Every structure is written in structure tokens, then in C-alpha cells.
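Note that one protein chain is taken out, while the other chains of the complex remain in position.
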Amino acid sequence: MTGEMPSLVLSHFLLTGAVLFALGLIGFVTRRNLIIMFLCTELMFQGVVVTLVAFAFYHGNLEGQSFVIFVLTIAAAEAALALALVVLLFRRRRTLDAAAWADLRG
Amino acid sequence: MRPETLIPLMVLLPLLAAPAIFALPRRLSEVWAWALFISVLNFAVAVAVVVFAYLPAPGSEVSRLSEGGFFLTGAGWPWLEDFGLRISFGLDAISLWLVVLTALLMPITVLASRTAVTERYREYYMWLLLLEAAMIGTFIATDVIFFYVCFEFTLVPMFFLIGIFGSTQRLKAARVFFLYTFTGSLLMLAGLIYLAYFNAAQDLATAAQTLAELRNIDVSEAQAWLAGQEQAAALGHWTFDIQALTFTAQTLMSPAQQGWLLLALLAGFAVKVPLFPVHTWLPLAHTEAPTAGSVILAGVLLKLGTYGLIRFALPMCPEAVVTFAPYIGVLAVIAILYTALICWVQTDVKRLIAYSSVSHLGFCVLGLFAIDAERHIGQSGAVMYMINHGLSTGALFLCIGMIYERFHTRELAAMSGLGRVMPVWAFFFVLFCLASVGLPGLNGFIGEFLTLVGAFLATDTLGMGFAIAAGFGMILAAIYILYMVGKVIWGPTKVPESHDHNRDAAHAGEAHHGPAVRDLNRREIAVLSPLAALCIFIGLYPFPMLQSLDKPVMTLTRPAAEVVAERADARSEAEREQAARTFEAIERDATREGRR
Partner (left out) sequence: MDLNTVKWIPWLPAFSAVVCCVLCMRPAWRRWAAPVTVVAILASFAIAMLAAPQAGNPDIRDDYRTGAYEQQVEGEDGIGQTVTAFRWIHFRDYRNFDSEQEARAYAEAHPGRGEAEPDPQTDDWRVLETTFRADFAYYIDPLTLLMLFVVCGIGALVAIYGAGYMSGEKGYARFFGAVSLFIFAMTTVVMADNLVLLYLGWEMVGLASYLLIGYYYHRPSAVAAAKKAFIVNRIGDLGFALGIFMTFWRYETVIIAEVLQMATSGEHVTDWRDYAIPFLLLMGALGKSAQIPLYMWLPDAMEGPTPVSALIHAATMVTSGVYMIARLTPVFELSPYALPTVATIGGITAAFAATIATCQYDIKRIYAFSTVSQLGYMFMGVGMGLRYAIFGGLFHLLTHAFFKALLFLTSGNVMHGLHGQLDIRKMSGLRKVMPYTCWLMFAGCLSLAAFPFTAAFFSKDAILAGVFERALGYHGTEPSNWFFFLGGLALATAFLTAYYCFRAWFRVFMGPTEYEMGTDHGHDEDAAHGGHEDAHGDDHGHGHGEAHEASWLMLSPLFILAAGALFAGFIGYGIVQELVWSSTAAITMPALVEDTSQLHLTLMVLSGIVAISGISTAAWFHWLRRDAASRIGEKAAPLVRLLHNKYYIDDLCWACIVMPLHSLGKLFFLIDRLVIDGLVALVGLVPRLMGRSVRPSQAGVLQGYGVAMLAGLAVVVAVVMMAVYLT
């Protein structure tokens, strides 16, 4: 903590990550559109990714970074699959409302 | 090629062939022929293993077959090395004969299923082959977890065989079968993992301490003894090797710990056997399963339970086994008598045979727990019983299946006097029935007689009363089997109304002559005759099998036998002391009298 301009410290990054995660979570819980919900999960992902990168930088090793690469790769693949699934679901019910798919009700 | 490599081959061959058979051929005849080929090939491998086992090991003159412990072992492959998990395998005479039984029954069931299964046949033969792989895997495993995985995996093919190819109540039967047996074996898994943890938590020093406390000896003495034991090397590591864990359990566990372990093992194996009162899944599953399913269920799957008992329960928890033996014996006797009486009032032939399995396996369990300080007749008899019950009851289910294929009914009331219209079938059926009631000269007698002798002579655990009570099971067996034979084979001929449309069409011209019944064809004779030949052969010449079983069985029963001997010694010691005290007291009284 030197100088007047507070430089970017770990907690800033963590805060950003937490805000992203929380936004994603709130969006996931409150919205009913499947695509929006999916985007919200991606948002949560990014929150975690930011946290990982921040920690990696803080500790000065590459483990977190490499983990991020993994996550991004998988997220890309997963996005492709998930969107394809959403399209399929839309074709079945002609709606994107998540409530239309309550088949798992116990 | 080393003979050891043949052992995993018996698992791999059906395991790899199963998906191939599902995927590649199209027509029923092709699928069937391939399944038959694979199972026959596997049987040939099993026979080759027997031959190798009979040959003396290099540099020795004694046949390896009669050695105690696993004589053909392979290191296997590492699985989860950190936890000491390996896919390791080995055979002793007990498991070898059971493997041969499995490998024999499989081509027979495939052969018998030729006309019984005409829809979804690719799945059917795939599940059969997977089942074979799992069953053989269970018998050859020398790693507890590998054993457990195979043991549980048998449920999956069987679940589908019953659920897809069974009779009217097949879904319920499949569900009950799966949940019932699965629940029990989870407890067993918990027990085994606890044992592995117990083993890993000990090191030589603490083990010596424990041993010294248990045996009432010096720590240094215990240490010296442990150092001399080969198996003690595994202490303190994670391992699931059966022999290492057996050593740990039998030497280092307190009676209470052994008791809990035995209860856990019983939860898994007693359901599988099945022992009274956890037998109710069996009549349902047997009755609803397709013929091949019933044959394998009765022939092999029930033996997984008794095999588990002799492989795990007897050597691992000798103290507890000896303590619990009378109670388990009572359950076995109840199973024998109670289900025999139930058999007598059945109206469905298949359910009758299914219930009779419960009664028969009661003899087997009785023999297993007939622990005697000097003899192992009961346990060897029980192993013989496993094999013989597999042959004769499996054959009975095949016979019933042939009847069901013709008439689409199994009701006793619907048929009578089939001996006249199907003499060849009647011959086989009567033969297997007689083997099942334990007629001397046929295979069933050997096991039944020896288990009863064992129970009779094991005066410290079971004794005469158990043998007498179980002996009444012999009479009841005669009653219900002859009741069935009298209804089905003898009496005025009555052939059930056939629902077989193909044949009805073929014989439409001669319908007024009454229903046309065909006797067994060549394929069906080929299905039954190897079993019949074995029933007679084992009945007359069980000598080589019995000889090969002596040492392996003694290896497994020795700890329990030693416990019996120790307790008998302690008891006679106590009695002597008691007598001495009484004598002293009398003398004291006498001198006091004299003084007065």
C-alpha cells in the first residue's frame, strides 16, 4: 500500500470475482429464460476464473492460470453443447421458459 | 504360455465378446452361434486350467490342485495403487470347481435359449456373456474390492435378464431382486473396507501389542511370532489382498470386532445364499426369470453367497463364527424344514423348485458352520453341495423351461402323466429330481450326506440335534419332489392347452387327435445329457474332487477349528477344576465330620 493512488491489490480482484459470481447467481435464480440462465452460469464461471487468476498472480505460480485455461476450454465446449440442447428443447416445447421442463419433479 | 495367463482370459473373453456380439452380427442364428462359440471356448479354457492344475508344478511331484491356498496366482494389474487396490486373481480347488461349473452351465444355457428368446436377442446374449464374466471374476478374485465389484456386477446383467425377458411379474421381480441383494452387499462392503482400514492402521508394534493382549502372551513373543509370518508384511499398508486381510482379521481382531465383521459379511452373503428369513426375493426372481436366468441364478449366483461365506467369513472371523454357529445353524435348519413344507403346497412347478433351492442351500450353510476341531467334512460337503446343487437344480430349471416352451404354463394342475407323451424328457426330469432329493449314487447325495455327517459330528458347534432336525428335511424333500413327479410325470395323461401358434398351425390338420406334443429334440437332449452324465459320474466317483478339496478347505477352516479346540480345552479344564473343587469340598466336609 504505497502512494495515494491505491494500486490494485488482491482484494480488488477477489471482490470483482465475487460480484460477477453473485450477479450470475442472482440472474440464474430470478430469470426464467433458458438462454439467459445459461449466460448467468457463464457469468458465475467467469467470477471464479477471475478469482483463480488473481490467486495465481498473488502466489506467483502458474497453477491457477493453467487451471483457467482448462476451465475456458471446457466452458467453450460446454457452451456449444448447452446451446445446442437449448435449441432442441425450444423445438420441443416452442418456449424458452424453464418452467416448461419440470419433468424431474419428485 | 504360463497357465496363470489363462485365468484372466476366462473373464476377458466373454467381457470383450459381449459388446462385439451386441454390435456385429444381425441375425438370431448368427448371434446365437457366436454366443455358443464363445461360451464353449471359455469352457475349453476352464478345462485347460483344470488340466494345468492337475499337472504338478515344475520341480514338484504333487498335483497343484490339492494344495491349500491359491495355487495359481497372477499378479494382475494395479488399479488404485495408493489404496493397494489391484485386479489380482488366483485359484484354489474350491474356486476352480466353481469356475468350471460356471463355464459349463453357460454354453448349456445358451444352447437352451435357442428357441426361447426370439426378440431382443442381441441384448440377451450380451447380458449372458457379461454375466459369465462377472461370475468368473468373482470366483477368481484375490482382491477384496475386485471381488466386490464382480459380485455386484452380476446384478446388472441379471436385472436386465429378469426385467426384459422374464414372465408377467418380471419388473417387480427384477426390482426386488436388485434392491434386496444390493442392500445386503453394501453392508458387506462397509465391513470389508473397515477391515482394510483396520489393517492399514496397524503397524508391527501396535499389532504385537494387540496380539499380546488377545492371546495373553508377552509382547516380545508376539513380535517374534509376527516377524515370522509372511502375511504380516502387509500390516500398516493399504491393501485389499484377501489373504493378507484374512490374516489380519483372524489374528488381530478382538472377538467383538470379528462379530461385527461377521454380521456385515452375513448381511451380504446370507441374502445371496439365501438364508431364512431373507430368502423371499428368491422365489419371485426364480419364478419370473427366463429359463437361462433361473438356471444361472440357482446354479451359480446363489453359490456366490456360500462361496463368500467359506472364503471370507470362516477364515476372517473364526471366533465369531464359532460363537454364532449354533444360531446360524438354527436358521439353516428352519430354512430346510420350513421351505420344504412350503414346497409341498406349491401349484407352480418353477416356484416349487425355487423354494427347494432355499431348502437345499440350508444344508449347505449347515455344513459350512459345522465346525469341528478335527474334521472338515461339513465344509467340504458344503462345497460339494454347491457344485451338485448347481448341476441338478440348474438341470431341473432347464427341464421346466422346456415344458414352459411347449405349453406356456407351469401349473401343476394343468399337466399330468407327461411320462407317456414325453418319455425322454421324463427320464431326465426324474433323474434330476432323484439327484435333488439326494439319492445315493447320484451327485446330490454326496453333499447332503457329508453336510449331515459334518453337522452330526461337530458336537462343539452344532451336534446331533441339528443333524436329526435337518434329516427330516430329507424326508420332506422326498415328499415334495415325489409329489411333483407324481403330478407331472405319472398319472393319467393330461396335456395342457398349447398356446404355441407356430406348432398349432403346423399340426392344424390333426387337431382332432388331441394336442400334439413333441418330445425332446436333439438340441434339448444335448442340453440335458452332459448334466445327467455329470450327476451320475460325480455320484459314483467324487473321489478326485473330494481329494482336491481337502487342503484348500482345511486352510480356510483351520482358524475356526482351532478356536473350537481351544474352547473345548478350556471347557474341559474348567470342568476338571470344578470337579477338583467339588472333591476338595467333599473331603473338607468329611474331615470336619470326622473331627466332630
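Going by the order they are written in, the chains are A and B; count residues from 1 in each one.
One rule holds for everything that comes next: a contact is a pair of C-beta atoms (placed from the backbone, for glycine too) under 8 Å apart; a residue touches a chain by one contact, two chains touch by 3 or more.
Remember, predicted model here, so these are calculated numbers, not experimental data.
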{"item": "Neighbouring shown chains of the undisplayed chain, as defined at the top", "value": "A, B"}
{"item": "Option from B:L129, B:A467, B:L534 or B:L556 whose C-beta touches the chain left out", "value": "B:A467"}
{"item": "Touching the absent chain when the full complex is considered, from B:L434, B:V527 or B:L556", "value": "B:L434"}
{"item": "Contact set of chain A toward the excluded chain (per top definition)", "value": "25, 28-30, 32, 37, 98-99, 101-106"}
{"item": "Chain B residues that touch the omitted chain in the full complex", "value": "179-180, 277-278, 280, 338-339, 341-346, 374-377, 380, 417, 419-421, 423, 427, 434, 439-441, 445-446, 449-450, 452-453, 456-457, 464, 467-468, 471-472, 474-475, 478-479, 482-483, 486, 489-494, 513-514, 540-543, 546-547, 550, 554, 558"}
